[in-house]
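Working notes, structure below.
A single protein chain has been omitted; all remaining protein chains appear in their positions.
Chain nomenclature is as follows: A and B, assigned in order of appearance, with residue numbering initiated at 1 for each chain independently.
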Amino acid sequence: MTRFVEPLTIEEACSALAADPWGAKALAGGTALVLMMRQGLVNPKTLVSLGALQHLRGIEAEDGFIRIGARTTLNEVAVSPIVSALSPSLAAACSLVGNIRIRNLATLGGNLAEADYASDPPSVLVGMDATCIVQGPSAQRIVPVGELITGFYSTSLAPDEIITAVLVPVAGDAHRRSSYKKYVSRSSEDRPCVGVAVMADFNAGVVAHLSVVVGAVAEVPQRFDELVTPAIGRPLDQQTVSEIAGAYAAAIDPMEDARGSAWYRRQVTEVFIRRALEEVASP
Amino acid sequence: MTVDDSQDSPVAHMRLSVNGVHRDIEVPDDEALVTSLRKLGFTSVRAACGIGMCGTCTVQVDGMVASSCLLLTRQVSGCELVTSEGLVEDGALSEVQQAFLDHRAYQCSFCIPGMVLTVDACLRSHPSATVSDVREYLSGNLCRCGTYPSILEAVHALVAARTAGGDVR
Partner (left out) sequence: MTSINMTPQPTGAVGVDHPMQDAVDRVVGSIRFTIDHEVGGMAHARVIRSPFPHARLTGIDVKGALALPGVLAVLTGEDIVGDERIPNPCFGVARRDQWPLAVGKVRYAGDPVALVVADTERHADAAAIAVRVDCDELPYVVDAAEAAREGAPVIHEEWPRNECGSWALHHGDVEEGFAQADRIVESVYTSPSANPVPLEPHVAVAQWNDQLLQVWSSTQWPSIVRRELAHMFGLAEHLVEVRTYPLGGGFGAKGQVKIEPLVASAARIVGVPVRLELDRDEVFLTVAKHPATIRVKSGVKRDGTFVARDMELVYAAGAYAVTSPSGTGNALVRAPGPYRIPNIRITSQAYYTNTVPGGSFRGAFTNQVAFAYESHVDEIASELGMDPMMLRMKNLLRDGDTYATGEAMHDVHFEELVVNVAEGIGWDEAQPPMAPGRLRAKGLAVILKSTPTPSRSEARVEIGGDGHVTVYSSAVDMGQGASSTLAQLAAEFLGVRYADVRVVDPDTSTTPFDTMTAGSRTTFSSGSAIRQACAALIEAIGELGADQLGLSPAELAHDEGHVVAAMDGSHRRSYGDVIVAAGLSSLSREGVFQSESGGAFKDPLDVKGMASIHWHQGAAAVEIEVDIETGRVIVLRCHGASWAGRIVNPTRVRQQNEGNIIFGIGPALFEQLEMESGQVINPNMSDYMIPSILDVPEHMTSTALVSSEADAELHGVGEMTIPAVAPAIANAVFRATGVRIRDLPLTAERVLRGLRSVEGKVR
């Protein structure tokens, strides 16, 4: 037995979730949740549709960051002129999720709440130090995306909380280059074997800031800031690139599945980190 | 396939707008749109994979293609739904359908309505789409017979006709 309710405000939505913490689930686009219901993985008694909360949809450039409403679809993010200008690798990552039918329905907030280890946007958002605005019945909090996703399809969201927006810091004065590489090892429509998100801020030809995040290899996006420190204050040259790529390949503890063994994932992680860094390093 | 306890889900009376016509239907809260549409007789909408991968359940929702196997009917009240049947106007095939017909873009045809709706949506929303753009757009519509080359020939013709000055109807 599953019932469908469609609250008109965020408050109502949180109340509905709070009323049945085990049995109520928030429904945004539904591509993940309905899929899990069909597969028998979840059996919610109440679906709290966020469909009426249209004010949670939209993209704005604010001072120092982009605000993306949680109900914004992945396709809307992918084609947004604001995102394409200020955060092109996020637009790219969103444009690569699934297929166009998924992207037309799936929302950015839903994507983060699902915490699919193989999904593309989380890695990019972690690398950009993006944060989520999380609304509960009585309080609002700001959670870095890296802390939101805690494990396999698990987040730090309480049962009565919903994400209302994602804030993506923008480059400001820095010369920012970013790249997202999605590697599929089987058919072109496969889930990724490895996803690599790279973001570098350059100042007078040397690296002022660098983040490298690897997705689809483990439960959560893999980011090791200590491994990129050799690059700070220096040009991003071939040797530095190789060192970072090699260090990451050694540091990750990748899963094994039909898309690749742990050994294979290490190999291609190194390859794609290197390719992504080479891409951002080139003029 | 639904996961359920012994109790039936609540049923709502809905008025769906399908191909420009309002249809009344009683819909359980957890019923998928593909199921509702097939109950209403729109058998061009099919289910083959249950997980949104194959595209045989494609419908247009407010002009955008969506997997009706992953949409609950309750989610689309107030939306304009278009199925392949709806592209036919006054007994005449739409331009996209005609191109598919002309280029033999069908074999078993289980996937074809979904392909047609997707090409239609792409060309409508992308005025300067190239063949390559449409091909990317079709990446999530699977065909086991391997009719892709004929489909691409139809797309070639549509893009060429448009470049030559027509609009996609």
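Note that in this section contacts are C-beta pairs under 8 Å (C-beta built on N, C-alpha and C of every residue); 3 or more make two chains touch, one makes a residue touch a chain.
Remember, it's a predicted structure, so these values are computed and weren't measured experimentally.
Engineer: Would you list the chains present here that the left-out chain is in contact with?
Structural biologist: Computed over the complete complex, the missing chain touches A, B.
Engineer: Tell me which stretches of chain B touch the chain missing from the display.
Structural biologist: 1-6, 8, 28, 43-46, 48-51, 53-54, 56, 83-85, 87-88, 93, 97, 100-101, 104-113, 116, 135-136, 138-153
Engineer: Residue-wise, where is chain A in contact with the chain that is not depicted?
Structural biologist: Considering the whole complex, chain A reaches the absent chain at 183, 185-191, 258, 260-261, 264, 267-268, 271.
Going forward, only the chains that are shown with their structure count from here on.
Engineer: With centres defined as the mean C-alpha position, give me the chain A-chain B separation in Å.
Structural biologist: About 29 Å separates the centre of chain A from that of chain B.
Engineer: In the complex formed with chain A, which residues of chain B make contact?
Structural biologist: Chain B residues touching chain A: 1-10, 12, 29-30, 32, 50-53, 55, 58, 61, 64-67, 69-72, 74-75, 118, 122, 137, 139-142.
Engineer: Using the touch definition up top, name the residues of chain A that touch chain B in the complex.
Structural biologist: Listed in rising order, the residues are 1-4, 6, 27, 30-31, 34-35, 37-40, 42-43, 47, 49, 51, 75, 98-102, 104-105, 188-189.
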